[in-house]
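In what follows, a structure is listed as structure tokens, so that the remarks can point back to it.
One protein chain is absent from this view; the other protein chains keep their places.
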Amino acid sequence: MDLSFLFFYLFAAVAVGAALVVVLNRNILHCAMALVLMFFAIAALFLMLGAEFIAAVQVLVYAGAIMVLFLFVILLIQIDRVQMLRFAHRQSPLVVIIAVLLLAELLYMIIRGTLGIAPGGADAAAAGAASGSTEAFGALLYTTYLFPFEVASVLLLAAMIGAILLARLDKEEVGGVSRQDMS
Amino acid sequence: MELTLPIPNLRAIMPELVMTFWACLVLVVDVLISKERKTWVGYLALVGTLVTMAFTLPLLGTRTSTFSNMFLVDGVALFFKFIFLLATALVILVSLRYLDIEGVNLGEYYAMILFATLGMMIMAAGNELITIYLSLELMVISTYVLCGFIRRDRRSTEAAVKYFLLGIFTSAILLYGMALLYGLTGTTNLTEIGRALQAKNLGANPALLLAMIFLAAGLGFKVAAVPFHMYVPDVYEGSPTPIAAFISVGPKAAGFAVLARLFLVSLPAIRPQWGTLLWVLCVMTMTLGNLVAMKQSNIKRMLAYSSIAHAGYVLIGLVVANEIGLASVVLYMFVYAFMNIGAFSMVILMCKRGDRGERIEDFRGLARSHPWAAIAFLVFFLSLAGIPPTGGFIGKFYLFSAAIQANYVWLAVIGVANSALSVYYYFRVTMLMYMSDPSGEIRLTLSPSLVFALAVMVIGTLAIGLYPSPLIAAARASMAPIFGP
Amino acid sequence: MISLQHYLALGAILFAIGVVGVLTRRNAILILMAIELMLNGVNITLIAFARHAGNLTGQIFVLFIITVAAAEAAVGLALVIALFRGRDTLNVDEIHLLKW
Partner (left out) sequence: MTPTEIQHALGGFPILTLVTFIPLAGAIVLLFVNSRSTGLIKGFALVVTLIDLAFSLPLYTRFDRTTHLMQFAERHEWIPSLGAQYYLGIDGISVLLILLTTLLGAVSVLCSFKAIEERQKEYYVSLLVLQTGMLGVFIALDFFLFYIFWEVMLVPMYFLIGIWGGPRKLYAAIKFFLYTLAGSVFLLLGILALYFIHGGQTGDYTFDIVKLIYQVKLTTGQQFWIFLAFFVGFAIKVPMFPFHTWLPDAHVEAPTAGSVILAGVLLKMGTYGFVRFNLPLFPQASQSFVPFIALLSIIGIIYGALVAMAQDDIKKLVAYSSVSHLGFVMLGVFALNVQGVSGGMLQMINHGLSTGALFLIVGIIYERRHTRMIADFGGLSKVIPVFTVIFAITMLSSIGLPGLNGFVGEFLILVGVFQRSIMYAAFAVVGIILGAAYMLWLFQRMMFGAVEKAENQNLRDCTAREVIYMLPLLLFMFVIGIYPKPYLSILEPSVANIVRQVQVDRTPQAAAQKSAERDMLQRAVSPSAAQEQAPSRLAGARPAGVAGAGASKAAVPVAGDGATGDAISPSSGAPAVAAAAPSLPAAAGVPQPAPHRQPGR
């Protein structure tokens, strides 16, 4: 037995277990911590798949930035005490549809062992592993995929402005609200 | 390693460049301008859409691509860009006064609208999954923010949260579909995906079908097709009225553009399967939208369900999916931009500080005190209901004739039956306006820009209805390079 | 060598768990977290496909997905803050104005 199997199952188990904690645990802080754990496990799997750069990004952005943001907000507004939104009622048909579809896919994969995807040859896999270097990745990003890169930059700008706009505390506006309130 | 940056065809992406530049310009000017003069930022943004339109015009008739075939310039993309820019210009016009009333006259509003428009423009031109995904996100993230723009109004924020959560949820579903497509073909370029799938001859492969369903679900959310429509009434009701108008036209049209391109270019191999899927979606969307709209007492919710029903009509064109079918889609979306933004503008007309004027009852006896406003509303409703001589009739006529020509007779029958059904709720408002006595004095919020926009939309709706020839010709011509010889 | 199917199964499981989380959780932040689970399911699928296909497109895709996820998280959390600030200021109790 290959050692990689051991690692795969280890990280996969960690990821799935952490995911289950995220959707089942009642304490929002525990959920957040489980999510961080899952991010790390996924990053490890990325490494096994030869995607070092993505693994690094995963750790830096997800575990480093996004989760910090999450924790910050959770602590800021003490959200855990509030039951806020309810999806389940009207969405249940959708839940069933998607769950059934995914289950069908999983079963199909397990039974047939394939998704109808032609197996890439050994050399293809090797080429994949070889080209997984960060350098090749960067070259591709700045040549072929230059356009999405530019779009992403505009997207980040828009999101940044939007987030600041929504979250900033506008003194005048608060005043306006209270005036509105009293009238 | 030597890195040579590609030299893109700048002419092809000129409209997008101008739009990006103008959005940033708006942001900068916003900082420099005093609080009382924020309306000028709106006019600046308006000029931006017009300038972008001017840069789009010379591209008409060209067919090219740039950035490694990720960005296409073709008839479909250009026609959709005109729809987006038109909708944006109209929405900016009707927003100017509204923002004052709601007390959120901020320059960022216009910047976000321009960013969203930019996203739509790239969506319509995108020929590659990553590009489409990013531009789609650019569009929706901007609209999330716009939905929640009136921060002091809880309904606005709640609508934004709801739209946001369901939006990113469906985006994730869409992504899974895209991932499967990539896995099956090893590429993210739509043309190459189509080629690879044809070559592999996968047929009704379960992974492919799953990808198709997930793509339809993800984009179905953007075009507000049943059963992915649940957010629509709440979001339309909660968000600022001009933004509701914007969402009901722009992202919907962009969703249709992507849906059409994705299915036609990438998935011709499973044409019967997605034909059936869209057929079912189409019938459900039309019927449910119209049935539920009948029961609404809030006019924005009514218009929301009506816009769901209209998505159903447009889906007829995608089910047909031939040259005429797609031409009827773009034609309908163009007309729809006029009539639907027009109908929402009437709600803006009723809006006062502290009272959004959204109850259908508010329109009681409008024809007595404001006959011209009532006539404008009547024109929009006639058009939405598909009664001549309005653009809505021409649009529906073209859609149904496309269906009949392609032998989807039952689809056409269901479509016209629905169209007749929809008259009921549109005319309920008309009845209140014309046939009931006003319950109190009605005061409209008039502003020159709003009146101008309304005049443009009324005249546009009627003009397309009376002389649709140029528009039909343009729609047909936009499809010709794709389907023609 | 671990087969493609292993990764695909893991991706599908994570995605499914995320879907269930989105549809059962009632807290906006937890829903957001569940959506991150779905995105990670997509990511692992894409990376596995990328190695399978022998090109880097899938990895590029994942990079952009992570970028977008960050942007979404920022906007989403800002919205949550706005929602709760509005609630504090206006002192509205937990009645929802909009029906789900």
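Every chain is named by a letter (A, B and C) in the order it is written, and numbering of its residues begins at 1.
Assume contacts are C-beta pairs under 8 Å (C-beta built on N, C-alpha and C of every residue); 3 or more make two chains touch, one makes a residue touch a chain.
All figures in this text were calculated on a predicted structure; none of them were measured in a lab.
Novice: Where does the absent chain make contact, in terms of the chains shown?
Specialist: B
Novice: Tell me which residue among B:F149, B:Y336, B:F380 or B:F400 touches the hidden chain in the full complex.
Specialist: B:F400
Novice: With the full complex in mind, choose from B:V28, B:L50, B:A455 or B:A473 the residue touching the hidden chain.
Specialist: Reading the full complex, the residue touching the unseen chain is B:A473.
Novice: Which residue from B:P6, B:P388, B:P438 or B:P481 sits in contact with the chain not drawn here?
Specialist: B:P388
Novice: Pick out the residues on chain B that sit against the missing chain.
Specialist: 367-368, 371, 382, 387-389, 393, 397-398, 400-401, 404-405, 409, 412-413, 416-417, 419-420, 423-424, 427-428, 431, 434-435, 467-469, 472-473, 476
In this text, only the chains that are shown with their structure count from here on.
Novice: B-C versus A-C: which interface comes out with more C-beta contact pairs?
Specialist: Between A-C and B-C, contacts are more numerous in A-C.
Novice: From the C-alpha centre of chain A to that of chain B, how far is it in Å?
Specialist: Result: the chain centres lie 29 Å from each other.
Novice: Taking the mean of the C-alpha atoms as each chain's centre, how many Å separate chain A from chain C?
Specialist: 5
Novice: Touching at least two other chains at once: which residues of chain B meet that condition?
Specialist: Within chain B, residues 130, 134, 137, 141, 144-145, 148, 151-152, 160-162, 165, 173, 180, 183, 230 contact more than one other chain.
Novice: Quick one: which residues in chain C touch 2 or more of the other chains?
Specialist: Counting only residues that touch two or more other chains, chain C contributes 8, 15, 18, 22, 28, 31-32, 48, 52-55, 60, 64, 68, 71-72, 75, 79-80, 82, 85, 89-90, 100.
Novice: Give the list of chain B residues in touch with chain C in this complex.
Specialist: So the residues of chain B in touch with chain C come to 129-130, 133-134, 137, 141, 144-145, 148, 151-155, 157-162, 164-165, 168-169, 172-173, 175-176, 178-180, 182-183, 186-188, 230, 234, 237-238.
Novice: Within their complex, state which residues of chain C touch chain B.
Specialist: Touch residues, chain C against chain B: 8, 11, 15, 18, 22, 28, 31-32, 35, 38-39, 41-42, 45-46, 48-49, 52-55, 57-58, 60-61, 64-65, 68, 71-72, 75-76, 79-80, 82-83, 85-87, 89-90, 92, 96-100.
Novice: Which positions of chain C touch chain A when the two form their complex?
Specialist: Contact set of chain C toward chain A: 1-2, 4-10, 12-34, 36-37, 40, 43-44, 47-48, 50-56, 59-60, 62-64, 66-75, 77-82, 84-85, 89-90, 94, 100.
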